Structures are given as C-alpha cells and as structure tokens.
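One protein chain is absent from this view; the other protein chains keep their places.
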Amino acid sequence: MFGFLKGLGVTISQLPKKKVTVMYPEEKPDYPERYRGVHRFIPELCTVCNQCARICPTSCISLSGSRDENRKLRIETYDINFDICILCSQCTEVCPTEAIVMSDTFELASYTRDDFYLDMHWLHNNELEYERRHPDRAIPETDVQKKAGN
Amino acid sequence: MWTWNNLWHWAGHPLSWPGFVGMLVGAVVILLLALLVVMYSIYWQRKFIGWMQWRIGPNRVGPWGLFQTVADVLKLLVKEDVIPANVDRTLFLLAPIFAFVPAFLVLSIIPFSAHHVFTANIGIGALFYVAISAITIHGVMLGGWSSNNKWALIGGMRSAAQMLSYEVPLGMSIVGVVLMAGTLNLNGIIAAQMHTVWYVIPQILGFIVFVIAGTAEMNRTPFDLPDAESELVGGYHVEYSGFRFAFFMLTEYVYLLAMGGLMATLFFGGWAGPFLPGWLWFAIKIFIFFTFQFWLQATLPRIRQDQMMSFSWKLLLPLALANLVITAVVKVLV
Partner (left out) sequence: MALTDETDLVRTEEMLLNVGPQHPSTHGVFRMVVKISGETIIEAEPVIGYLHRGTEKLAENLQYSQCIPYTDRLDYVSAMLNNYSLVHAVEEAMGLEIPDRAEYIRVITMEMNRLASHLIFFGTYLLDLGAMTPFLYAFEEREKIIDMFNELCGARITYNYMRVGGVKFDTTPGWLEQVDAFVKRMKGEMVKYRQLVTGNEIFLARVHGVGAYTTEQALGHGMSGINLRCTGYNWDLRKKKPYSIYDRFDWDVPLGSAGDCWDRYILHMEEMEQSLRIVEQALQQIQPGPVMAKVPKLIRVPAGEYYSGIEGTRGELGFYIVSDGKDKPYRLKIRRPSFENLQILPIILKGVPVADMVAILGSIDPVMGEVDA
C-alpha cells in the first residue's frame, strides 16, 4: 500500500552521499592511456607508408611525402579532415611505427569548420602538448631517434 | 484619531490617505518578499534535489551559487518578448496576468507574523483563499487556449480539469479546521490552536487530504500533468518565453508559498510557537513544507490523467466529507 514511502526513504537517504559530478572546466576528467581523443602525430617516425590513409573508413587522412637525399621517405604534409573523422582509431592501429597516435585532447567545439582541418603542424603540436601533460607516457627521445633512423 | 499604529492596523479603521499609503507599502513589501522567497525557494529546490541526486546543484554564480536564480530571473526579464504569429493576442497577453494576480492576492490574507504586518486580517480569510486561487485556473486555461498550440491546449485543459477537481477536496478539508476553530479568520484559527493543540492532530485526515489536494492544486509532482515535460513538452506555457513565462513560473512558486502559509496556519499553529519570534516560526514551517514538496518532486513519478481525476472524486472527496462529518459530530458531542 505505501510502497512510495520506501521510495521517499531512498531519496532522503542519499542526501549525505558523496557528490559524483566534477567542476568541469576547472577540474577535468582523467582519461586513461587508451583514450581516443584527437590524434597526435610524430613526423620523425612516419615512413609515408600510406596505410593509415587507406584503412580510414571515412577517408579523412591525406598525406604526401618525398624522398630525401638518402632516398628515405619523409612526410611532407599530413592532414586529417577532422570534420568527418569518427575517432575509430583504425589509423593508429595499422600504423607500423606509431607515428599517428591518439591523444586525450577532447575539447573540440569550434565556430567554424575550417578549424577541424588539422594539419601536420597542429597534430605535432598536439603531440608536444600531450607529452607535456603526460611526461610518463611520452616516447623517450632516444627511441624516436632510433626508430626514425632505421 | 490617527496614530502611527493606524498605518499597520488599517483594517479596523475607515480608509484614510496614510492608511492607503500603508496598504500600498505593504503590498510592495509583500511583492518583494514573495519575489525573494520564490528566488530562494527555487535555489533551495535545485540544491536539495541536487543533493538527493548526487549532484552539487547551482554553484557558479555567487558563493554557493546563491545568485543563480537571481541571474535566471534577470535573464528571463531581459529576454526578447516573443509573441507567436497566430496566437489570440489579447488573451495571450492577459493569461499570465490572470494567473499571477490571484496568486499574489492570496498572499494578502496569509498571517506572516503575530502582528500580521502588511496583511489583511479579514474575517473570511480561508474562504477568500479558496475563492481567489480558483481564478488562476482561468489564466492557465487561457494561456493554453490562446497559444494556438496543440500541446498547450492539452496542457491547459488538463490544468483546468485538475485544478477544478482538486479545489473541491481542498475546500472540504479546510472546512474541517474551520468547524473546529469556529472562525474563518486565519488569525482566529491560529489563536484557537494556541489554546488547544495543532489541528494536524485532531484533523489528521483533513490534513492528508489538504496536502494531497494542495499538491495537485499547485501542479506539483506527482500531479504535474499540466506541464508534464516528457509528455506535453511543457504544457500550457509552451509558447511563452521571457518575462511572460517568468510570470507563470512565479505564479507556481508564489502559490507554493501561499499554500505553505495556509498549511502552517491551518494545521501547524501558524506563527505561534515558543521562544522564537512569530515570523521565524512561520518561516520554519513554510520551509519544511517547501522541502517536503521538493522531496516528493525528486521521488515520485507522474500520475496519469484519468487516474488523477478518479483519485480526486472517488477517494479524496469522500475522505474529506467523512472528515467533515466526523469533525462535526465530535464537535457537537464534546
């Protein structure tokens, strides 16, 4: 008969419970290492193998490279049309050298679509930012050299 | 002979200019008071419900978000005043006034403190409340009708049906108290309770009916069908925006205040209480009523239209009548 009284008891008993919301812009959620935010890109590592561009389901990666004096391929432009990227992380999965990786940047709102055209410069900056935020997750400089070397 | 005292006790004297000024000042003060109370009851509602839902509630504007509702009211006031193209213009403009004025009017008889500064100590207080508050239905109905919106129309019709059918048990439950006190004057009722006990004890049945019918009368959960967000998108005020919408909101919360005052007066001894000043007692009692309403709002789902109607006519009304008969019989016998 008075089942709703139980319900009233439930709600009132929650009063002293710890609050679960966070003060968002000041206090950001801590995203795990696997989190798929906007990409970051390490130009030194890229071997211009084009696999990322081929696997991308929405074809939003376009890249170009050229051979340097040692006949080694160097990346020249690397653009992600973030407008249509679905953050599926397929590109990072196939990249043999982990030149393209996901970061935990997630605040993407913008006033114009142009801002979503992410070029190599932006992506590389994102990488630097990421390393600053997570010094423990950064790839050691020596590793980058080594990988880039071979 | 006119004295300063007359300024406050104008009810017992012929109307004089200073008395009129006193009335005016009183009305303005009550209006401001009502605004303040409404703003902070909304604030408390958000905080309280937030806490029950593991949230913090407003916390950005001012310390602990204290100015959040102030900011909201300001926002509503400076918003563009939109009158949709195909509405019935006159009625559309009149409806919020129809809704709000009675809400404010009923405050005039609520005895806020022992000396009931600023309010009318009229002999038919309880009756006045029931009579005037019924006018609001017109505002709500007209608002729904004139909006030229199907959702608003359904909302308006629901409100009319609901408020009308709950007006009856509400009135009946008040009659029980009136019978016991032997007066319709609200201060008289308080005085009568001071000699005996709070009427909530002998009139427990009437009290229950009063609370339920009052909740329905104010369109609050679980009887918030007229503005059922998830069904009617917002009900009768769906086409209103800006300060006209603010008026409807204000109406709702002023009624909350008035109903709280009425309940405190009829069943909980009004301003009477030991140690603390009368107005504080009154405020405490109203605050508890508010909290109870918000608590219900946080917990209960919405009742269905047809169930709500039959609940009123088939359960509440007989209960109220039974209470009335019992009260009368006991009164004659004792």
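Each chain gets a letter, A and B, in the order it is written, and its residues are counted from 1.
Here is the rule we use: a residue touches a chain if its C-beta (ideal position, glycine included) is under 8 Å from a C-beta of that chain, and two chains touch if they have at least 3 such contacts.
Bear in mind the structure is a predicted one, so any value in this text is a computation, not a measurement.
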item	value
Contacts of the hidden chain among displayed chains	A, B
Identified contact with the non-displayed chain, of A:Pro16, A:Pro32 or A:Pro135	A:Pro32
Where the unshown chain meets chain B, residue by residue	49, 52-55, 150-151, 154, 158, 221-222, 224-225, 228-231, 233, 298-307
In chain A, positions touching the absent partner	1-4, 6-7, 9-11, 14, 20, 31-32, 34-36, 55, 57, 86-90, 93, 102
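Just so we're on the same page, only the chains that are shown with their structure count from here on.
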item	value
Complex contacts: residues of chain A adjacent to chain B	4, 7-8, 10-12, 14-15, 17-21, 23
Contacting residues of chain B [partner chain A, same complex]	51-56, 59, 295-296, 298-300
